[in-house]
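First the structure, then my questions, so here it is.
The other protein chains are all here in position, but one chain of the complex has been omitted.
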Amino acid sequence: MRDAVARFVHDGDTVVIEGFTHLICFAAGHEIIRQRRRDLTLARLTPDLIYDQMIGAGCARKLVFSWAGNPGVGSLHAFRRAVEAPGTAPLEIEEYSHFGMVARFSAGAARLPFWPLRDYMGTDLPRVNPRISSVTCPYTGEDLATVPALNPDVTIVHAQRADADGNTQIWGLVGVQREAAFASERVIVVVEELVDERLIRSDPNRTAIPGMIVDAVVVEPWGAHPSYAQGYYDRDNDFYVAWEDISRSPDRLTRYLDEFVYGVPDRAAYLEKQPHVARLKAKERWCAGVNYGY
Amino acid sequence: MRDAVARFVHDGDTVVIEGFTHLICFAAGHEIIRQRRRDLTLARLTPDLIYDQMIGAGCARKLVFSWAGNPGVGSLHAFRRAVEAPGTAPLEIEEYSHFGMVARFSAGAARLPFWPLRDYMGTDLPRVNPRISSVTCPYTGEDLATVPALNPDVTIVHAQRADADGNTQIWGLVGVQREAAFASERVIVVVEELVDERLIRSDPNRTAIPGMIVDAVVVEPWGAHPSYAQGYYDRDNDFYVAWEDISRSPDRLTRYLDEFVYGVPDRAAYLEKQPHVARLKAKERWCAGVNYGY
Amino acid sequence: MAAVAARELQDGEVVFVGIGLPNLACNLARATHAPRLVLLYESGAVGAVPERLPVSIGDPALVTGSLMVCGMADVFQCILQNGRIEVGFLGGAQVDRYGNINTTVIGPYARPKVRLPGSGGAAEIAIHARRTLIVAKLGPRAFPERVDFVTSPGLRPQGRLRRELRMPGAGPVKVITDKGILEADDATGEMVLAALYPGVSMSDVRAGVGWSLRCRPELAPVAPPTEQELRLLRDVLDPKGLFLKQ
Partner (left out) sequence: MAAVAARELQDGEVVFVGIGLPNLACNLARATHAPRLVLLYESGAVGAVPERLPVSIGDPALVTGSLMVCGMADVFQCILQNGRIEVGFLGGAQVDRYGNINTTVIGPYARPKVRLPGSGGAAEIAIHARRTLIVAKLGPRAFPERVDFVTSPGLRPQGRLRRELRMPGAGPVKVITDKGILEADDATGEMVLAALYPGVSMSDVRAGVGWSLRCRPELAPVAPPTEQELRLLRDVLDPKGLFLKQ
């Protein structure tokens, strides 16, 4: 992870760590904080705790998003402080709805400059975000909303498994990980398990991201904690609840980062400090395979 | 199948039987021929033998397509006759490239009136198909090609398995079946196996088409023959080769239809007449399952 | 509120579910009169049958045993924009006279007093779902005459008809509150009081609404939650009271 971040994540980059609740790569976010990257444009549908931590750590210049809350709990207070009292640590924001962000990644993945969608009529969002525009259909003459493509410098995708070439398989919620990866100039895949190419090849319909677009594969078990990995471990909801309190106070946030991010060299050390996460290990609910013969 | 076609396929409809080489529902095509549907607009990337048969049987008024050949073998002669010597049985054509057809289904599935793509520069296709148009990007000012949405009246999708509500799972080549189904007003799913809802629910990432968009589920083992179903049976290449000769002669084509389509009441009878297809039964190449636990 | 919201759902409908009370309402409806309700979450889980109370719309319990998991591009393009969602649930910090919802910001956008999470999928649900149900507790701050920011458009966005703005869905047909039910007036698009919960007076409701609330000529009675509904909610669906306390 250290090498992948050192090599592929630079100051000033547009960085995407995607994953909708599921498979959010906290391990990568922490490494970016540890390497003290600055002036990043952070883009994600739901900034979640990981971007709140990165904002709190001073990595971010700008946030591109569609829903900035602590899912099921409350607020992201580092984000709120930066927006509500911008004197201390100004944070530029660029705001869409989920559909708009999904469309931005879809356009990026297809290398089109824009994406059309039926959205935003009657909302105030285009008023505060001039990048939401419109286009006239050449067939019907009707106006459709548009959003511009989002092509990140680097996208980090957490997944259950990949082979050494980065052929990556994901199940459970898939969010916009595939679109974000295809839209990106560089892609880092972080996996729970590195597997033999033969396992990937035994079920090719399960592959979400082909190795041809992947620049680095990092093996980091439990790398999504306190987010989760279907089939591997559950979400650490207690930590999401605790974040409400930690993030409310800049001091407590700093102490958290000192202890769990700056204070550890890597993910293994982070996990050693909290053996109780073992309780989150997933139960077994295996599906059957299918026949690829002919 | 008889009821599903009687109820959901009408004279004059735009009909899509999709499947790229894989899972082409010949059973549905034959039933449409048997019920003597007329004036159909047939749309598909690759008309393949099934539309050649439907053209030969007089079902089609128009063909919308992107590659009209006998894959790996040669020509579709009923199609060629209708286009090269249109006096006898005129067939209107509307022609795209594969990307254009895929984009038309994508627009249809998203219920957008058009889809933008970087294509057709320097080709003669827009000259002969005025529906290929262009749009100006509101951000970059560049012109992009567009194709109009394709929203069929009815789409027929063959699949390995579905539950009684039409929740449908496909593996192997998936083509544009999902987009065509979502684009359609009505959807008929034809499956090799009807399975318990619990099997579908055991591996939800494998589901390609949700029951909420499906109007009828038909169980028709070997319903794709001479096309194939991964994990069930191989393509009957001998028949594809034989079609070159059958379709060359209107008489031979008529005799084929008389014997294998009009001459049988249903798919079971069609299969009884050719017991040798049993040789195509798939070998076993099962993949392992994955864990959906948490 | 959960029991009242559940009764609004018809068997077999496709519902875009939010977390919290909407989720409770949908699962209560599934357990009672609407066993074939299809629950769809913006995270991509379709036909979810959560074995525990999901704490977020991305909970793994929504995946295990669901009918389909698809990407979010499919959720928004092929399902929502495609017109397949019959009911959408929305809530918000502010709901106004015309059912506009604000989940973005209290105060000016550039200098917010309180920065809220933003739209998520709410803007497009409000536009595309065939009808939406708003669930919110009454209060003069929560129900101002005009919201500070229109995140999710209601019945007269920017003073115009939804049809003129080419919005496919009918918009918020009802607001289910903790004291009664508001309904959209067909002619004006204004939210008017349509039903009171047992033991609630009209002035209780008016005290929680920041505009001069009109009433239907006859208020419909609302039956209190049944024994079965209460048992399911308290013992089965939310035994820890995570969302019922709201």
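By written order: A, B and C. Residues from 1 in each chain.
By definition in this document, a residue touches a chain if its C-beta (ideal position, glycine included) is under 8 Å from a C-beta of that chain, and two chains touch if they have at least 3 such contacts.
These numbers were taken from a predicted model, which means no experiment stands behind them.
Interface note: of A:Met1, A:Val15, A:Ala109 or A:Val261, the residue touching the hidden chain in the full complex is A:Ala109. Across the entire complex, the residue among B:Thr14, B:Thr41, B:Ser106 or B:Asn205 in touch with the chain not shown is B:Ser106.
If you put the hidden chain back, the residue from B:Gly69, B:Pro250 or B:Gly263 that touches it is B:Gly69.
Taking the complete complex into account, residues 20-22, 45-46, 65-69, 71-72, 75, 79-80, 83-84, 95-99, 102-103, 105-106, 117-125, 128, 142, 171-176, 178-179, 228, 230, 234-235, 237, 240, 285 of chain B touch the chain not shown. Summarising the interface, chain A meets the missing chain with residues 109-112, 167, 178-179, 182, 197, 200-202, 204-205, 207, 210-213, 292-294.
One rule holds for everything that comes next: only the chains that are shown with their structure count from here on.
Between the Cα centres of chain A and chain C there is a gap of 28 Å. Distance between chain B and chain C, defined via averaged C-alpha coordinates, is recorded as 40 Å. Separating the CA-averaged centres of chain A and chain B is a span of 37 Å.
In chain C, the residues that reach two or more other chains under the touch definition are 45, 60, 63-64, 69-70, 77, 81.
In chain B, the residues that reach two or more other chains under the touch definition are 111-112, 202, 205, 292-294.
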